[in-house]
Every structure is written in structure tokens, then in C-alpha cells.
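One protein chain omitted, others in place.
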Amino acid sequence: MRLLPVLPVVTPLITAAVLALLTKLLPRGWSSLIAIASAVATAAAGALLFEGSLQQPIIYWFGNWKPKGHIALGISFAIDPIGAGLATFAAVLTAAALIYASKYFDSVENHFHALILCFLGAMCGFSLTGDMFNLFVFFELMSAAAFALCAYKTEDPGALQGALNFAVTNTIGAYFVLTGLALLYARTGALNMAQMSEALAAHSGGKLVLVAFAFVSCGYLVKAAVVPFHFWLADAHAVAPSPVCVLFSGVMVEMGLYAFTRIYWAIFDRTLHAHIPSLRVLFISIGVATALLGAIMCFSQRNLKRLLAFSTISHVGLMTLGIGLFTAGGLAGAALYTVGHGLVKGGLFLAAGILLHRFSTVDELDLHGRGRTEKWAGFVFFAGALGLAGLPPSGVSAGDDLIHEAAQAVGYHWIRWISFFAGAVTSAAVLRATCRIFFGWGPRRADEPGGAPKTQEARETDRSRQATPAIMTGPAVVLVMAGILLSFTPHLKRVATQSSITFQNPEGYTARVLRANPEPTPPAPVPADNSHLLGIVALVCAAIGAVCYLFSKPFRSTSHWILRPLGVLHTLHSGHVGDYVAFLTFGIAAFGLVCIFCLK
Amino acid sequence: MTRRIRQRFFLISAAALALCFVWGYADLPPFGHVSSSYANIVNAISVPQRHITDAVTAVNFDVRGFDTLGEEFILFTSVLGVILLMRRTKDEPAGDHEDKAPGRKVPPVSDAVRVTTLLLMAPTILFGWYIVVHGQVTPGGGFQGGVILSSAPLLLYLCGSYPKFRGAAAPRLIEIAEALGAAGYILIGGACVALGGLFLENLLPLGTTGTLTSGGMVPFINLGVGLEVSGGFTLILLVYLEELMEEKE
Amino acid sequence: MSYLPYAVAAWLFLIGLYGVISSRNLVHLIICVGVIQSSSYVLLLAVGYRTGAAAPVFVDIPVGTRAVDPVVQALMLTDVVVEVTVVALLLALAIQVHKRHGTLNPDELRKLKG
Partner (left out) sequence: MIVLQALILMFVAAAGTAVVFTRDPTSQAIVVSFYGLLLGIMFFVFQAPDVALSQIVVGAIALPLMIMLALARVKKQSRKAQK
């Protein structure tokens, strides 16, 4: 236990340093082998921590700087099942992405593997830490690696522009976090989350706390890509190499939501607890806007990776709904949703990467009927559509169940219709693409007046493209199958709910960190196992919608007619970094004013 | 959005944001009167318990050493990122690099300039080294000294000896130094565990306050950071320089 | 004086944001991001300052002298590193953008519409 809590962070980081050290010395293939081994080891360490923290959350003080007189001096890791689970999940996705990339990104000189490992180390540190500034440091480390990885295909002008938009918006978000952190330090004189929480609770509220809350939350929500901070996401995902997209969509974006949830429950809850009903309204509005906007934009894309990116935005909206309920059930649902969605979306991005590898394009219309030979990629796409709709055994459906139940308990039963709509539309978009590409259904030419323009893609792989090796299809199939069968894991919902109760216990957290006083958390009620079968209906609707769209001209025209006013949305997603920053300013100002006026 | 709409939209939002700033900042304690027991404790223990006279170094390399580990890796990652972004891709013509194009004219440098810059080299390196090793005693440390050290190769460029420097495979050595610095930090942390403590626990003898060996493991971390920072900054500047030189008209 | 540093911090943040949204050149834009960053220096510095206190370096002053906050200064050191590395990455991106697009004007970069 003296080393284990550090391992998820230092294993990938030191491997990255060693890879940089040995670059040009290692024979071809070795660097990816080492990187994969390191990611697997990280996942194992994460899993051990998860197992351990289920019994009792783990507190680890770096340099043995334990609190003196209840004042925290050093940096602590406060490891609970949700944080450890997220770190493990990040490592698993990284391993899958590295395996997929091993044959085609194996140019030893370009530091691809070292960067991915730094990215992984940062994500692990981010999910385990209990210190506010340490969280910021890992946030920046994660960002630095992500910016570089996003622009990996430097010969693609779009990649550079997407990475630039990503980097500028996220960096400004990080400065908002830092500003909020400085405000909190001025008020509390502490950097440890538990101590901040205690100091804030002792002090009467005031606008400073609200402004700091708004800045820190929004800074992290920029990473989570909720409306109106979502603009960078589609650009970055459309251009990043496919294995990197897996990590961006599957876990990095969710890290933003995780950070918000963590700081809310660890720091602000004791001060703002009375305002949970208002906060619920705020976050549910954000979630609904994100889910609907993402779903609509998703359906009107023809670039597959951009389509998947907008579907990620939509699903992030649904996760926001889960955590925005501010109850254990909602958080547990969002956690399961994260895993279920991350696996399915990871598989889908890898399958899109396979198409890009074979046909040098991810444009849905250009690929019309050409995917007939790529049976496995077609299978992944089809299964992915099932997963996104929330078909019962999938992780998404388990998350949906918990979220719906929790929503009903606090009087928001209509939330299920939002997730029904978002699931059906994103699933229909993927099904439409599947039928077009792999079965050649629908018209060959576009009769789509509005919608997104055609895009050019740069190749991301070299060597022969005659066949797709199993090392590329394997991870895609495994990820997507894991995603749609996740619910078969025993005790899934109960463990998630229990972890959420531990997570949402600010008094227990403070006692554990500052007084080394383990308070037992109350046992979770066993969640009723009532799968709401809404996923099946969503899937049927999605299938009908996709087929009608492909075969019926009147249906197409009608849908275009309905979607026409939404052309203005396409105009807003202008790819102009100035626009994005203007929206970011708007979002943070609006969030801040709402906090000041409604949470007094 | 057109430029005008964007600016108006921004100005309205910025006005609202300014309100948030005003409300938030007006609630701060008056300037100069913020109090923090954390800071007071650190100031009080840095010399008696750690034999480190510069309390900022005590925070950076001892109390909050793990943050600095993250910070080192931010630099390390950025260096890798810059190298990745600036790499030559296949579709680019393999430009006429000076070592591939021996006929390239080296910009004429007068002997006076050459001698002056070379004379500047020694004090720069000495000064950088001085700043690095006195980290726990006086202001400065691995980071500040490292950046100063990284300006030495630049002087070489100024005096026209850069091709020789490059020819001596020095960039490769710098890469190794940088990676070693980054790995070293983790290895020191791991060594603490091997000695029976927690990660980054300062178990070495603390030495005499005010000397270069005071502070237990802090001087070692400091050296590692100095290595990493000087290597990292040199690499970033080198990549930029190479980029500048690779396409000659 | 008691709120001037905070006002300067807020001003730098807002003016930097204005620079970013109104920029016509990516290099200019990146430097404006640096100005936003410097807002956080001023704020942190102001938060850590104690009227009449000495620098937290106990070489020429006895231990126990009232000194300013060393923790905040350590955070600022990290902040400086973050700034310079982010700017290095962004500038590298800008150079590549210019190589591929032939322009640095964000108004002319319209590869990612819709």
C-alpha cells in the first residue's frame, strides 16, 4: 500500500520517459509493445485500487506530509471507487487504442506512444487526486498531451485548425479554473479539497464562493463539452487520429464532468446543499440543451467522425442529466453510462478508423456501398447503433435505468423522453450510415440541400491498404461487444450506487482526509431491477427512421424541411476560434450570473 | 458570425462577466490582509524541520513535490508535442538541410561577434549552474537555472557554430538528458518507497542549513529538474531553429 | 489600493479575452492567451501578499519573521511553466497552420464549418 496508489500515475509516465530515452534504439514494434504492457499494468493497478477502495476509500499523503492539527500540508490522493474506476477505465481504453494503433502508428521517432502514455498518466492522476491544485496540474498535463495528439496528422490542414481551436478554448477554460482556485485559496487558505470544504462551511457564504464555484465548474465543463462550450469537440474529434478519438470521446470528455462532480461534492456541497433544487434546474437545462443539440447535429452530418463526435456531445448531455440530479442514483447512472458509452463509442471510432484506412475517406456518401467487404467494421457499426440506443443488456441501458429511476424520485420523470429522443436519433444516424456504407441502401447521390459540407481527410496510416489486419478489427469488436453486454456484470447497479453514496458524502470525505477517521457509509438500497425497455422502442424508432430516410424521398424532404431552420446551427459551428471563445465567455458569464442571483 | 456580430456579442457577455469579477473580487479580503494557516505553517517549519532557507523551494520540492512532478511532465509532454508537430511529414520535400546541402552559405559572422558570444557562454553556463544548485538556499532553483542554461546553445547559433554543434549529435544528447531528468524525478520518488517511506518522502539526512547539500533529497530533485528544464527548453528552441533554417530560398 | 491588484487582474483577463476574439493573426491571438494567463499571476500574487512582510527566504532574516505566502508563489512557478509550454505548443501549431493554409488569419481558416 505504500506504492500501489501511485502506480497508476507513475507507471505510464516513467514508461513515457523511457520510451523517449530509447527512441531510435528500440527495434521496430518494441515501443508499442512496451506501451501496451505499461497500459495493461496501469489498468491492473487501477483495478486493485478499485477493489481496495470498495471496502474502504484510500487516503495517501505524498511525502508522508500528513495533516498537522487538521491542516493539510501535502498533497493527498483520496481514492474512492468512482475515481479508481475511472482511472482503470481510462487505462483499458488506452490499451485498446494502443493495440489498434500498434501496426500503423509505429513510427518510433514521433513519440506517439510516449504522448499517449503521458495522457494516460495525467488522466489517472486527475481521477485520484484530492487536492485542488494538483487537479489543475493534471488537467494541464492531460491538455498538453491531448493538443499534440489531436494535431498528429500535421499534413491535414483541418487537423491543425481543430487542434488550435481545442487548445485555445481549453486553455482559457483552465485559466478560469485557476482564477476560481485563487479566489477559494484567498477565502480558505487551503488547497486540499476536504480542508476547503471545511473552511467554507465554517464561513458564511457570500458572492466570492458563488463566483469561484462558477469559474471552477465552467472551466472543467469546457472539457466536458456541454452547451455552449461544446464547439471545440466536433472539430477536435473530426481530425484527431482514430485511436486518439477513442480516448477523447470515451474518457477525456467525461473527465470534465467527473471533475465538476468531484469538486461539487468534495468542496461546495456543504455550502450550497440548500440550493440543490436550483442547481438541479440549471444542470438539467444544460443537459437537455446538450443532448438535443448534439442529437440533431449528429443526424445532419455526413463525415462519419464528425457524426460520432456530435453523438458524443448528445450523450454527454445525458450524463450531465444524471449528475445534475445531485442524487446517488443519478451519479451511479452517469457512471455506468460513461463506461457503457465509452466502450461503444470507442469501438465505433476504431471502425471509422478502419474505413479511413481502407478507403481514405470517412464521408458517408463517398463510401456508399463500398463497405460490403468490411464485414467486421459493419458489424461494429451495427452493434454500436444498438448500444447507443440503449438496448437492454448494454451499459448505456443500465445507466439509463438508474438515471430514470433517480429522476422520477425527484420529480423529473420526463427526463426519460429526452434520453429516448437522443438515443433514438443518434442511433438512427449510425444505422443510416451503416445501411448506406455496408449495404449500399439509399440513393447514391446527395439530395441534401442543408447539412454539413463534404470534408477531405488525410490518411492516418501507411503501408498496404489491401486488407484490414485482425489487430485493427479485434479491439473494435471487443470494445463494442463489451459495451453492449456490460449489464451482465454481476452486482453492477448495486456497486455503482454504493460507490456514489460514498462519493456524495462530504462529511465522511472530510473526516477521512483530515482526521484519518473512517466513517462507514450507509449501505445502498438494492436498486430495483426494472429495465424500462424504452431502449428497445428507441431502437425500433431509430431503425424505422433510418430506413425511411434512406428509401423514401418524401420522408427525406420532410426531414430536410423540418431541419432547415436548424441551418443556423451549422452557421454557428463556424470553426472560427474567435466565435468559440465568444460563446465561452457568454456561457461562463451566464452561469456566473445565474449562480449569483439564484443561489444566494 | 461576422466580425461585428462577434464583437458585440462578446462585449455584452464580457460586461456580464465583468459583473461576476466585481462581485467575486469585492468579496476578497483587502489586499495584503489575506491569511492562511497553511502558509504560516510552511514558513515556520521550512528551516527548522527541513533545513531549507527558501520556503518556496520547500513547497515546490518537498511539501508539494508531487505537483512539481506533474509540472515536469507538462514540460516533458510539451517538448514531445512540439517535436511531433514540427516533424517532417512524408508529403513534404526533404528540404535542403544544411548538412545535406554543404554549399549553403553560413551567414558571415565577424570575429568580434564570435569571440564576444563565446566569451558570454562561460558566464551564462556558470550563472545558470549557480542558480540551479542554490535552489534550496536562495531564490532560484532547477527551473530558473535550467532556462538560463538553455540559452547557451543559442549563443552558439549566434556565433555561427551551430552546424558544428548539430554535427556533434548534441541534440540527441540533450534529448537523453531531458528524458533522464524526467525519469529521475520518479525514480527519486520510487527510491523513497524502497527506503521504507511513502512516495517522495524526504528520508535523507537534512544537512547543514544554508549549504548546498541541505534539505535531504531536495538537491537531487533540484538537479533532476534542472536537467529536465534545460534540456526541454533547449530542445524546444532547437526545433524552432531547425524549422527556421530548413527551407532556404 | 486595497482592491487595485484585484481590479488589474480582472482587467487583464477581460482585455486578453477581447484580444483573442478580435484577433486577425494567430500569433497575436496566442500572445493574448498569454495575457489572460498573466491575470492569474496578478491575482495569485495579490492573494499571497501580506502588508509589510518579507520575502519567504530566511537567509538574511531570522526564522519567524513575518513573510509573504510561499505556497502561492510555488503555485505561480508552476503557472509560469504551464504558460510557456502551452505557448510553445500553440506557436508550433500556428507555424504548421501557416505552412498548410498559407495564412494566419483566423477569418480565412474555414476548414471545419458545420
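Letters A, B and C mark the chains as written, and numbering starts fresh at 1 in each.
The rule we apply is simple: a contact is a pair of C-beta atoms (placed from the backbone, for glycine too) under 8 Å apart; a residue touches a chain by one contact, two chains touch by 3 or more.
Because the structure is predicted, anything quoted here is derived from the model rather than measured.
Although it is not drawn, the missing chain touches B, C when the whole complex is taken into account.
If you put the hidden chain back, the residue from B:A44, B:L154, B:A170 or B:L212 that touches it is B:L154.
Interface residues of subunit B facing the missing partner chain: 54, 56-57, 131, 139-141, 143-144, 147-148, 150-151, 154, 233, 236-237, 240-241, 243-244, 247, 249. Residue positions on subunit C in contact with the hidden chain: 1, 4-5, 8, 11-12, 15-16, 18-19, 24-25, 27-28, 31-32, 34-35, 38, 41-42, 45-46, 48-49, 53-57, 67-68, 73, 76-77, 80-81, 83-84, 87-88, 91, 94-95, 98-99, 102, 104, in rising order.
Keep this in mind: only the chains that are shown with their structure count from here on.
Between the Cα centres of subunit A and subunit C there is a gap of 28 Å. With centres defined as mean CA coordinates, subunit B is found 31 Å away from subunit A.
Chain centres here are Cα means. That of subunit B falls 16 Å from that of subunit C.
Residue numbers of subunit B whose C-beta contacts span two or more other chains: 6, 10, 14, 17, 21, 25-26, 28, 34, 36, 38-39, 42, 64, 67, 71, 74, 77-78, 81-82, 85. Those residues of subunit C in touch with two or more other chains are numbered 9, 13, 17, 21-22, 47, 71-72, 78, 82, 85-86, 89, 93, 96, 107.
Listed in rising order, the residues of subunit C touching subunit B in the complex are 1-7, 9-10, 13-14, 17-18, 21-22, 46-52, 55-59, 63-64, 67, 69-74, 77-78, 81-82, 85-86, 88-89, 91-93, 95-96, 107. Residue ranges on subunit B touching subunit A, taken from their complex, read 1, 6, 9-10, 12-14, 16-17, 19-21, 23-29, 34-39, 41-42, 62-67, 70-71, 73-74, 76-78, 80-85, 87, 89-92, 172, 175-176, 178-180, 182-183, 186-187, 189-190, 192-193, 197-202.
Within the complex formed with subunit C, the subunit B residues making contact are 3, 6-7, 10, 14, 17-18, 21-22, 25-26, 28, 30-34, 36, 38-39, 42-44, 46-48, 53-56, 58-60, 64, 67-68, 71, 74-75, 77-78, 81-82, 85-86, 137-139, 143, 210, 236, 239-240, 243.
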